[in-house]
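Notes to accompany the following structure.
All protein chains but one are shown in place.
So, subunit A:
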Amino acid sequence: MASSRPSDHFDSPAPEPGVAQPKLGFVEYLRFFWRQLTSMRTALFLLLLLAFAAIPGSLVPQTTSDPNGVIQYKEANPDLSKVLDFLQVFDTYSSIWFSAIYLLLFVSLIGCIIPRTKHHLQSLRTKPPKTPARLDRLAGYASTAVAPLGATAAADGIAAAQRQLKRAGYRTRLYETAAPGGATELSVSAERGYLRETGNLVFHAALVGVLVAVGIGGGFSYSGNKVVVEGQSFTNVLSGYDSFNPGRFFSDDALVPYSITVDKFTATYEETNLDAYGQPIDYTVDVTTEVPGEDPEQQTIKVNDPLRISGSSAYLLGNGYAPWITVRDGDGNIAFSQPVAFLPQDANLTSVGVIKVPDALPEQLGLQGFFYPTVCSDDVCGDGALTSVHPDLRDPTLTLQVFTGDLGLDEGVPTNAYALNIDNLTQVAGGDSDAAALLLKVGDSIDLPDGLGSVEFTGVQRFVSLDVHHDPTQFWVLLFAILVLAGLLTGLFVPRRRVWVKAQHGADGTRFEYAGLARGEDPLLETAVGDIARKHSESLGLTTVAAPSASQPIRVPRARS
């Protein structure tokens, strides 16, 4: 099948054995190398290599998708991790070796597409090729019974065949060839299914499209995360984020400074099905959004239903409780009063949190502890360790340990809001200190020892963790993906075939011959040729005869194994 396909495509001409290799110069080397790279065998090898190379990344946690997993893994396997780190296994999909494989594959792919596209454009403009001298060795060969036809009748028959084939979507051409006896034979040569190669090329080109779009998108995209407590809002500026991941070419102007106010978060938990008691069945965030220059709008965000806003999307990725805590210092002043997001640790939302009160007098205060939305009382769960037994707020309880000393916030070094470094602190409640840890229900207030002040559990609110993503090429990736699928369908399922109808003159009269040739996978070729033959001969009032070379009638029955 044509030189358009790589030279080791299974139906390109077999390489001639024993051709002496001339000595190669530099350019010849390059050409040789290029031909190797763009061969089917290389594409196949690289594809399989890519599949194989993707495996390690699924066995070892990846920095991008599971950073905590990577840390744990490294702690558990320090020696092995050094090797894996060196081999970039924790970043498999952006590693040098993985990138090398897919880049080579795509170079090979492009080197394959370009000549094939050229060739295909040419063949689109070329008429179907000359009718072979002998049709009886080709697929679906059939012929009509010999009839005493004049030259005009034969020509009319061929013209009818041409019309019929044209109607069926074939590109046709009439040929007049010299027959053995010196006479001429009229035939129509027809070809269809150019769409097959078009589909194949669209498919491969769209793959390149996907890769390019993904690459560009990665450079200009950004994503960030923000924990927002009910009633508070988030503004889409750099400082508005808790964490932020810009692409390589990100610039601040990409951020439209809209704001999202979280009005209310509603979680619904299963109540009736005891097999799933307490399992979440719905999370909904009601928000008010404000885009500069536009009116505020009330919208909702759900887990599978992100908020699309100013070219970015906000996703609901997590939620939890934010106990409202009020700290009065030794002087009786309110040193701290706000909801604090506690991070959920289990399905029943047992949560841990940290409160830093740098403004407390006489000393800075640090609190850390647990929040239980539905605490399990000691006499049920035993052994003194509290846990939460339901994610909903049934019996909200807060336990806190209290520390005093320098919180280390003044040095200007960024610190983790969710961790308290207790190295330089003195514990005054809980742990080994003299006072017990604080245990508070909503509304409770407990005085701290040594006149340090008091801590009040003022109330509970919900918080949501919002991810904001912006990917300017997402649409293009989808478009190319759809082209991939469309190209695949046409490239695989449109049959490409040639069909010939020939008026064959013999001593005893004239008959029409029919045959086809598949180009690529074409299981229905024989049936198709059979149908054409039957329709044509019937329209001329002729009968088809059994193909001489096969012991079967032309109309090939459904294939049976």
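A few notes on this one:
The rule we apply is simple: a residue touches a chain if its C-beta (ideal position, glycine included) is under 8 Å from a C-beta of that chain, and two chains touch if they have at least 3 such contacts; residues count from 1.
Methods note: contacts and distances are computed from a predicted model.
One chain of the assembly is not displayed; among "NADH-quinone oxidoreductase subunit N", "FAD-binding protein", "Biotin-dependent carboxyltransferase family protein" or "Cytochrome c-type biogenesis protein CcsB", its UniProt protein name is "Cytochrome c-type biogenesis protein CcsB".
Of the listed residues A:Asp156, A:Asp242, A:Glu270 or A:Asp531, the one in contact with the hidden chain in the full complex is A:Glu270.
Among A:Arg41, A:Arg394 or A:Lys441, the one in contact with the hidden chain is A:Arg41. In the complete assembly, the contact with the undisplayed chain comes from A:Leu525, out of A:Leu165, A:Ala205, A:Val501 or A:Leu525. Within the whole complex, the absent chain has one touching residue among A:Thr152, A:Ser239 or A:Asn304, and that is A:Asn304. Subunit A residues in contact with the hidden partner, per the touch definition given at the top, are 1, 5, 8-12, 14, 40-41, 43-44, 47-48, 50-51, 54-55, 57-59, 61-62, 64-66, 69, 92-93, 138-140, 214, 223, 270, 273, 275-276, 279-283, 302-306, 313, 315, 317, 467, 469, 471, 474, 477-478, 481-482, 484-485, 488-489, 492, 517-526, 550-552, 556, 558-561.
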